[in-house]
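Yeah, one chain of the complex is gone here, protein chain that is, but the others are all in their spots.
Chains here go by letter, A, B and C, matching the order in which they are written, and residues are numbered from 1 within each.
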Amino acid sequence: MQRFALLGAGFIGSVHAKNLAENPNVTFAKVYDVSVERAAAIAELYGAVAVGSVEEALTDVDAVFIASSTDTHAANLKAAVDAGVAALCEKPIDLSLARAREIVAYAESRSARVMVNFNRRFDPDHAELKRIVEEDGVGTVELVQLTSRGPAVPPLEYVKVSGGQMRDQTVHFFDLARWIAGADPVEVFAAGSALADPRLALPEYDDVDTSVCVLKMPDGALVQIDNNRRTGYGYDERIEVLGSTGLVESMRHRARRVTHYTAGQVVESQMYAGWFERMQPTYALALDHFVQLLETGAPIEPSLADGLKAQAIAEAATKSLHTGVSEKIGY
Amino acid sequence: MQRFALLGAGFIGSVHAKNLAENPNVTFAKVYDVSVERAAAIAELYGAVAVGSVEEALTDVDAVFIASSTDTHAANLKAAVDAGVAALCEKPIDLSLARAREIVAYAESRSARVMVNFNRRFDPDHAELKRIVEEDGVGTVELVQLTSRGPAVPPLEYVKVSGGQMRDQTVHFFDLARWIAGADPVEVFAAGSALADPRLALPEYDDVDTSVCVLKMPDGALVQIDNNRRTGYGYDERIEVLGSTGLVESMRHRARRVTHYTAGQVVESQMYAGWFERMQPTYALALDHFVQLLETGAPIEPSLADGLKAQAIAEAATKSLHTGVSEKIGY
Amino acid sequence: MQRFALLGAGFIGSVHAKNLAENPNVTFAKVYDVSVERAAAIAELYGAVAVGSVEEALTDVDAVFIASSTDTHAANLKAAVDAGVAALCEKPIDLSLARAREIVAYAESRSARVMVNFNRRFDPDHAELKRIVEEDGVGTVELVQLTSRGPAVPPLEYVKVSGGQMRDQTVHFFDLARWIAGADPVEVFAAGSALADPRLALPEYDDVDTSVCVLKMPDGALVQIDNNRRTGYGYDERIEVLGSTGLVESMRHRARRVTHYTAGQVVESQMYAGWFERMQPTYALALDHFVQLLETGAPIEPSLADGLKAQAIAEAATKSLHTGVSEKIGY
Partner (left out) sequence: MQRFALLGAGFIGSVHAKNLAENPNVTFAKVYDVSVERAAAIAELYGAVAVGSVEEALTDVDAVFIASSTDTHAANLKAAVDAGVAALCEKPIDLSLARAREIVAYAESRSARVMVNFNRRFDPDHAELKRIVEEDGVGTVELVQLTSRGPAVPPLEYVKVSGGQMRDQTVHFFDLARWIAGADPVEVFAAGSALADPRLALPEYDDVDTSVCVLKMPDGALVQIDNNRRTGYGYDERIEVLGSTGLVESMRHRARRVTHYTAGQVVESQMYAGWFERMQPTYALALDHFVQLLETGAPIEPSLADGLKAQAIAEAATKSLHTGVSEKIGY
């Protein structure tokens, strides 16, 4: 049984709160948020205690779930390390890669047990794809294709502090690419446009909403990633891995499995409205994985190093968006 | 908020216990089982109180979930009616149709609020199919096909007390047929064989494991149902409704959505292992529906009358299995 | 190289004419039709000779394709037998089962080489399903489901002389059932209604357009067949075979493989407009099969006996439609 504190009671924090409450191996003990009301509401709903500071939250617990705002991740992570508390940390570690490296070095020097919450690794279909690749189901990986297309452009104020599409959306797929291919890409090319919302091209955002990345792996394998912020038809995510002997695909999800045949057309069930509806089950699975690692003492994965590497790729991809050149990735 | 007692802490009772505990509008107050140990274990797990009798269970609660053994359904239902407690009752009401009719008449004379737990009506895909039919998506219903094929023959001791395939398995689909077509069938023809386990043909079981039923609706529409107890490939359920202007299908479920292409074959994810894995989410949805009906005071559906009608069809189908004649159904 | 005559230059005759002309092992020599103009047009189009009588057509050829009107099949077949010419004959042999038996006995007594044109056996998907069943892919066959649903009720004048749905449409699936299961059914139950066109219920037609049949095989295996004359969404045919270890399905065909995702719906390509568009390729394949049998001298299949058996099942099914009893089939 692991006693948990939760930092952050916003949208994603409340998702984690519910999972902490329902996990049979977790005692959801404390919650902290900059908003006292939000923390109190969550505490009330799940029988946890709302506390007044990060320090209080980190006292007398085994682990902390860091789901506070991005700019506080690094500080909260350091506090957890100092308190000797294991941490499950939302990505990114810090929007600044340099600052992220610092805190990771600090945590590693103290052998802190920290997992970066790359929840997509825990999607059962993606995990099944990974299993097939690992068990040599497709031979040597040669070409990977990852697609993530969101239903709507996020609010501009969010875009402004997000670090841009590479660091905010594509970073998940940089991690998946490394995880699936079992290697670190050496170069990345990125091209992108602001098509869904042309205002993203303004200097104050300097961002894109439709982009394509090409990663080169050390053995010459290639990875394609396309990301988009507005589809018109719901959230669309798929992965395919082509190897030397076969292909495996984690397919688009449709929300239901009903087909309707009428004159002139065959209509299938629509897709999930957004990434959250599609990916929601992965949060409980990721938490469960972390709890298992704590209970067994097994090495933590996805690790802080995994978090750093995905960010390093995002950094190079962001540069490539401007240069039009396939950029070397510096880990 | 509805205070619930649970009667029965066996396999399906423990499923309902979890759903009672997780439903935000339910207080899971009490649990009774003939096995004191089983009741205590469930009580411990979910913070309910284990009680020593049905009477105790029915005191000071709003509703009762009757998940005890089939031969106790009628008595427990009567006790609930007498106690003025609403009931969600597993099917069948009683294996004897005559006895079932008696208790239903009794319950109706006291305006008892009772829902028969035909959980398949709450499967989101089946419900979507029903919605499309109701919203005139296929015109007038003319031909319905229902398939339910189980992975393995149940234990013979279960078969012996089950009432036979028509009353045990097919009865769910008699209910779905009525629900989807919006009418009561007038005749039923059934043919069946003991192919998966030839011992079922012995006089002591007098049962079949592979059967086909054909229902005739009042307006001439036809319903096909095929049921089977052993597939070799997991649980297989599908429905299609052909109407005057179109078709709607609630498709076979595969457990995952991963496709694997290699030399000579394309492999899809396998199906769910059994009916429980496939149908599990419907239990929480059915409970939730019942709770909503209690909270709003809306008419109960599926009602006791629905339960009786499905049983009446099963009765005629069982007769037809022996006569080879399309039998009139006496409601 | 086989020299062929064609009897009948109507719709289906012209389909066969094209296939005769394009088959590399066939010389399309002669064509006869009661309409001199029709015969001449076909002859002109494909470089064959239009002749003035069946006798002329049967002179100096190896084989004849009997695609004339149903009421002439038996006489033309007899003429072919007498002329020592092999025959590929459209079903049915004769609408009267007694008359069909007579001509078959006559042909068999003279060891005539005659194939009944059950073209669906040559559909590549159905043939693949059959191959999988034969190679023990599903174990012992236990439950077969065959669906054939046509887009529109045929003209009433056609219905009048068709022999009824069992003899006209379902007969194809009686043949497929025997072929797939590798055995002759012993009983058949049929239920049907005139839903698409209620006039079919008038005494002058005494027919149905929506029907369900249940066949019982000697070993207890069951076969479901549903047939319908009007779908609203095109032609719909599928087969599934459930065995003791698995299932194989020959799926619905959609005319294209294009999927269109927009807000709220996912649209697939529509189905083929009619049975002809769906089944057209089978005619050339069936002809090719017959030509191979002629060239190699291998036993003819589907044989006249196959034709008779399918008709015998249709006979019993037609009776069952009226009695509501599962009828024994007399071969």
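Observations, loosely collected:
Methods note: a residue touches a chain if its C-beta (ideal position, glycine included) is under 8 Å from a C-beta of that chain, and two chains touch if they have at least 3 such contacts.
This is a predicted model, so every value here is computed, not measured.
In the complete complex, the residue from A:Gln2, A:Ser211 or A:Thr282 that touches the missing chain is A:Ser211. Among the residues A:Val15, A:Ala75, A:Leu156 or A:Leu195, only A:Leu195 touches the chain that is left out of the figure. Which of A:Tyr46, A:Tyr106, A:Tyr205 or A:Tyr233 touches the hidden chain is settled by the complete complex: it is A:Tyr233. Contact residues of subunit B toward the unshown chain are 231-234, 236, 254, 259, 261-271. Interface residues of subunit A with the unshown chain, by the touch rule above, are 138-140, 142-143, 145, 147, 149, 187, 189, 191-196, 210-212, 214, 216, 219-222, 224, 226, 228, 230-233, 236, 242-247, 324-326. One chain is missing from the display, and on subunit C it is touched by residues 22, 124-125, 128-129, 132, 137-138, 245-253, 256-263, 269.
One rule holds for everything that comes next: only the chains that are shown with their structure count from here on.
Separation between the centroids of subunit A and subunit C, computed from CA atoms only, is 57 Å.
With each centre defined as the average position of its C-alpha atoms, the distance from subunit A to subunit B rounds to 40 Å. For subunit A, the set of residues that touch two or more other chains comprises 259, 261-263, 269.
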